[in-house]
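Every protein chain but one is kept in place in this view of the complex.
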Amino acid sequence: MKVTVSRRAHFNAAHRLYRKDWSFEKNDAIFGKCNNPNYHGHNYELIASVTGEIDQETGFVIDVKILKDIIKAEVEDVFDHKNLNIDVEEFKYLNPTAENIVVVIYNKIKDKLDAKHKLEVTLYETPRNFVSYSGE
Amino acid sequence: MKVTVSRRAHFNAAHRLYRKDWSFEKNDAIFGKCNNPNYHGHNYELIASVTGEIDQETGFVIDVKILKDIIKAEVEDVFDHKNLNIDVEEFKYLNPTAENIVVVIYNKIKDKLDAKHKLEVTLYETPRNFVSYSGE
Amino acid sequence: MKVTVSRRAHFNAAHRLYRKDWSFEKNDAIFGKCNNPNYHGHNYELIASVTGEIDQETGFVIDVKILKDIIKAEVEDVFDHKNLNIDVEEFKYLNPTAENIVVVIYNKIKDKLDAKHKLEVTLYETPRNFVSYSGE
Amino acid sequence: MKVTVSRRAHFNAAHRLYRKDWSFEKNDAIFGKCNNPNYHGHNYELIASVTGEIDQETGFVIDVKILKDIIKAEVEDVFDHKNLNIDVEEFKYLNPTAENIVVVIYNKIKDKLDAKHKLEVTLYETPRNFVSYSGE
Amino acid sequence: MKVTVSRRAHFNAAHRLYRKDWSFEKNDAIFGKCNNPNYHGHNYELIASVTGEIDQETGFVIDVKILKDIIKAEVEDVFDHKNLNIDVEEFKYLNPTAENIVVVIYNKIKDKLDAKHKLEVTLYETPRNFVSYSGE
Partner (left out) sequence: MKVTVSRRAHFNAAHRLYRKDWSFEKNDAIFGKCNNPNYHGHNYELIASVTGEIDQETGFVIDVKILKDIIKAEVEDVFDHKNLNIDVEEFKYLNPTAENIVVVIYNKIKDKLDAKHKLEVTLYETPRNFVSYSGE
């Protein structure tokens, strides 16, 4: 009996979409207003979904408190009230598109989970735009 | 690395559930109050989810602005503030149940996407009733 | 101690904004795509808020079940899955703008409340457009 | 053409997470504040998603009114305004974790569906914590 | 320039509506399924809204972190994962209707605010039922 347990979290951050190796004009053509050199920002909403067997002793797949603490340590403490391009190591040379952010978050959380657990991460950049990744 | 990019959109429309080749009584038995001959309506909410590899140059699976424009041209411009039964070609001979609408929307959006991209469409008829289709 | 008790409800309906005494062109200029002669529709969300003293015996301002039943009888049973222009008496000669609908609903619910209770009604035509009226 | 039809429902219930065969201390260590002997409670939100072929006659996978009635009879009438540990047969000897509740709900709804239909149930314990199960 | 600053919080609790000085039958007639002797529960959502002048030095009416901490100490730490009837002092002899709860919460938060600030509290018992109180 495989059940998926999901936990929602959030962080507020600034970012800019651009490549340092492209001209401003090329960045502008591809990334439009997301290429504002002064940055813009979002309230990112995050759902981490862990799939596994129910532990017959506890009735848990994973204690949601443990999942909450992993998200706090790996994502919220590192990304919240930060400038993704400047303050977060992973985006110093990686464009912080929603797609790239969700892969980075997936990898950070996956590393802290028991290997028997499958993970999917969904990231809302706005209520209208969101992405998801499950390591495939 | 396959990531799914989702975009939410909406349109407001009137419709009536019935078959022209059935009696009013039979339509009433099957479709109940949705068979009101004067129509009723909904705020339809739509999520189009496109799955594909991240483009290593841009960091996008698909530029969400392109996806937004496809939804606008294929769905919003055609369905919004319309009577689905009368004003929308596809439903002249097809009962506009949520199931049939989501398949029609899937086909219209899928046609405009790169063939390498997988699509899933979710359509909310109300916040409590929704359907989804991924071409399978 | 005056407390406000609110109850949320909803109905799905078709409507058209226009005046029978105006030309199609004038209606089109004022009401735009809301003037589609074939109608369009909405999932209307409704909040009825009743303000009064807490009854010291029950701890209620008004039993929310009573408020729910009033909304059902006065609004949902009359408006749900209907064409407001054709099926609802009040809009046969009154343009069903959100403003006019909220006043009609206010009057219908207010009539069924104890005179000592103050009422405010909020009506969402869409999640982005809403109106409210408190009889003033 | 396989479409998934989803219906959202809700129930309000009290529960306590603990095992009768464990000491209070062990229950406290594992279940923390969820082990309050006086119970706490939730507004549970439920989504039942039924996947199948569209019936070419009706345009329905399943009449959503039938799905709504199954959820009412199998879940809402049995769980709503109840203490899960005391009032609901299935949890007399089963810890009512979200994981265990979703499996119980899945089995109750699945039993009432046509065998050709696939089911997934998602259960929100809070807006931030939710689980899903599809019988696999 | 009077601005209102609002902070949303939540707690999960069990409760039962009844009066100890009434018979079970009378409680049942007035409070219906809310009178389950084994309790039921809710995810309560709370909005505390503080109105006052903007401090010209900080640009704050009230530092929202201070408001958050007051809500945590006065409401969440006392009500969350509790049985309101048994575990919370204020409801030992007061029926925990939404109306009575919102007045209790208002008084607890108001006591900790600067006297120059006006307070309104809104309490959602469910997404469909909510109450508000502003001390008038």
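So that you can tell them apart, the chains are marked A, B, C, D and E in the order they are listed, and the count of residues begins at 1 in each.
Keep this in mind: a residue touches a chain if its C-beta (ideal position, glycine included) is under 8 Å from a C-beta of that chain, and two chains touch if they have at least 3 such contacts.
The model shown is predicted, which means the values in this text are computed figures rather than measured ones.
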{"item": "Left-out chain, listing which of the shown chains it touches", "value": "A, C, E"}
{"item": "Touch criterion as defined above, residue of A:A14, A:I47, A:V61 or A:A98 at the omitted chain", "value": "A:A14"}
{"item": "Touch residues of chain A, complete complex, unshown partner", "value": "10, 12-15, 33-34, 36, 38-43, 80-83, 86-87, 126-127"}
{"item": "Interface with the unshown chain - residue positions in chain E", "value": "1-9, 54, 57-61, 63-65"}
{"item": "Residues of chain C in contact with the chain not shown", "value": "17, 19, 30, 32, 94-100, 102-103, 127-133, 136"}
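We adopt the following convention: only the chains that are shown with their structure count from here on.
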{"item": "Where chain B and chain C overlap in contact partners, by chain label", "value": "none"}
{"item": "Furthest chain, CA centroid comparison against chain A", "value": "C"}
{"item": "Fraction-based call for chain E against chain C, same above half, different below", "value": "different"}
{"item": "Closest chain to the centre of mass proxy, which here is the mean CA position", "value": "D"}
{"item": "Between chain A and chain C, centroid-to-centroid distance (C-alpha), Å", "value": "41"}
{"item": "Between chain B and chain D, centroid-to-centroid distance (C-alpha), Å", "value": "28"}
{"item": "Sites on chain A at which at least two other chains make contact", "value": "none"}
